[in-house]
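Dumping the structure here so I can ask a few things about it.
As you look at this complex, bear in mind that one protein chain is not there, while each of the others sits in place.
We just call them A and B in the order they show up, numbering each chain from 1.
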Amino acid sequence: MATTAVDRVFAPTRGVLQEAGEMMILTGRTIVSAVKPPYPYGAEFVGQFMFALRLCWFPLLVSTVAFGYEAPGLQAANFLVLFGALDRLGGFFVLASIREFAPFVDAIVLAGVAGTAITADLGARRIREELDALEVLGVDPIKNLVVPRFLALMLVTGLFDIYALLFGVFGGVLATLVNHQPLGPFWATFFNNASTTDLWGSVVKTTLFGAIIAVVCCYKGMTAKGGAEGVGRAVNEAVVIAFLAIFAFNYVFTQVLLATHPALTDIVK
Amino acid sequence: MDDLFAVPRGWLESFGEIVKFCARILGDIASLRVFKYFGEVLRQAGILIVSSTLVIWGLVFIIGLQCGIEGAYFDRSVGVPAYAGVFAAWCDLRELVPLCFGYMMAAKVGTGIVAEIGSMRISDEIDALEVMGISGVTFLCATRLLGSMLVLPFVYLCSIGAGFFASYLAVVQQIGDVSSGGYFLIFWQFQNPPDVLYSLIKAMAMAIVIVLVGCYYGYTATGGPVGVGTATAKSMVFNIVSVHVIGMLGTQLFWGANPRAPIGG
Partner (left out) sequence: MSFEDSEGTPIAGDLADGSPAAAAGPELTTRPAPPPGASEEEYANHSYKVYPSGRRNVVEFDNTYKSFGRNQILRGLTMGIPEGMVSMILGPSGTGKSVCIKHMVGLLYPDSGDVRVQGESVPDMPDEQLFEMRKKFGLLFQDGALFSSMNLYDNVAFPLRQHTEKSEQEIEEIVMRRLTEVGLGYSRDKLPNELSGGMRKRAGFARALVLEPDILLFDEPDSGLDPVRTALLGELILEIHREMMEDAKAQKKPYLPTFAVVTHDIMSARRVADYINVLWRGRIVEAGPAQDMLNSDNPFIRQFLAGESQGPLTMD
């Protein structure tokens, strides 16, 4: 009996660890395969890049404006109004939007929109046995399918960060206007606080988010099981894992960044 | 350019259908038809508790930690480290906990429903139900919605707790600029029961939309297992956007004109 009880506790854990390990291996193989010649994935890369762009621009637009207006806009304005310091909203936006919310919303939308589409696509190929057919034809699915998606998603997520940022700040502008404040001080504190380091940090972070999303979603798509529920389940699991991974990674990143550079959070008047 | 507008156009085209479908489900609940299958309602509620709550709480916990450290460092930099509790009270309760709850609901529960009902659709199980004289909408969709409505308020209140606990850990135990007592003084001053209620309403609105959208995409899935995968992905797109929009509308409605703070004004 003891063994079964132990099994019951550890069997799921072992499954999780095994999956995590396999995703690590996939990441390693993807990177190696991306670097090593030949490079046959150019066209697929462009195709995936355009695909993600086409799919995500609208959901991301709505999401970032809504989010920027809602959380850092209205609520922070509420907070700053208490101290009569609404002009610092711009400074707060640098902190909130560039460092946190824009990357965050960007990653959530990319995972939810492009990531799920990738899993559904690769899952479909898995169960139609297209992936097996590729291997039989001597074509490496990692090099030809995973690598272009991996690179495209990294690039797209990084670029969309700036897009998300712009529209997030637009949400903040809306919030300032709703509070009947002039925009001058908003921009003044915004540009006083904004630094290229912030921007670079933000873009690097989101690029890494893109890598996480790509690996999780490709892995789940390529290991989709057969049966009616197979692909749907794969998408379901992919997006859950991607969200958790993004959140956890973001937490560690922020933690390390703030602990090592506490001065980053100073708001300059 | 045609392609660029595929997503919004798709929504506009199916919007009327989604509304009609949702009205049918809500009608089933309002007319108490769903209580014919109350056993199924309880079963769905149980499945929700067992399979989804831990993940939701986990995500909210992480965001609570995040919010805590951000808030602590921010308040230190503006010279009011004692006010870190405001962040937990506002940022957690009003914004991030509902949003993260919405994200995880969409990811775990919403897509799960699409995968489940979608696979039933393509393996003819829904047709089989209908042939046995049982309405698929009532038996599959209305029961799931009612099950979620029974359970989710509690799940959500617990996730607020998880978020608060995480913020407390981050601010007081980890960063330690403020004492436990000082933290809680500010923390409790900056919230009151209506805030919790508003936050709950926001989250429940998201949850209901997510379950309805999941049911719609699952119920209308076509094209074999591949179609189920595509429908699952599409539902996620819709839900991400609706979570953000509902969050924004809720904030505007509940706190837009009235910060509900104990000082100022």
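We take it that a contact is a pair of C-beta atoms (placed from the backbone, for glycine too) under 8 Å apart; a residue touches a chain by one contact, two chains touch by 3 or more.
None of these values were measured; they are calculated from a predicted model.
Student: Which listed residue, B:16, B:79 or B:133, touches the chain dropped from view?
Tutor: For the chain that is not drawn, the touching residue is B:133.
Student: Residues on subunit B that touch the omitted chain in the whole complex?
Tutor: These residues of subunit B touch the chain that is not shown: 119-120, 123-125, 127-128, 130-135.
The rule is short, and it goes like this: only the chains that are shown with their structure count from here on.
Student: Which part of subunit A faces subunit B closely enough to touch in the complex?
Tutor: These residues of subunit A touch subunit B: 54-55, 57-59, 62-63, 66-67, 69-71, 74-75, 78-79, 81-83, 95, 100, 105, 108-109, 112-113, 116-117, 119-120, 123-124, 127-128, 178, 224, 226-236, 239-240, 243-244, 247-248, 250-251, 254-255, 258, 262-263, 265-267.
Student: Would you mind writing out the residues of subunit B in touch with subunit A in their complex?
Tutor: 3-8, 55, 58-59, 62-63, 65-66, 69-70, 73-74, 76-78, 86, 90-91, 94-96, 99-100, 103-104, 106-108, 111-112, 114-116, 118-120, 122-123, 224-226, 228-233, 236-237, 239-241, 244-245, 247-248, 251-252, 255-256, 259, 261, 263-265
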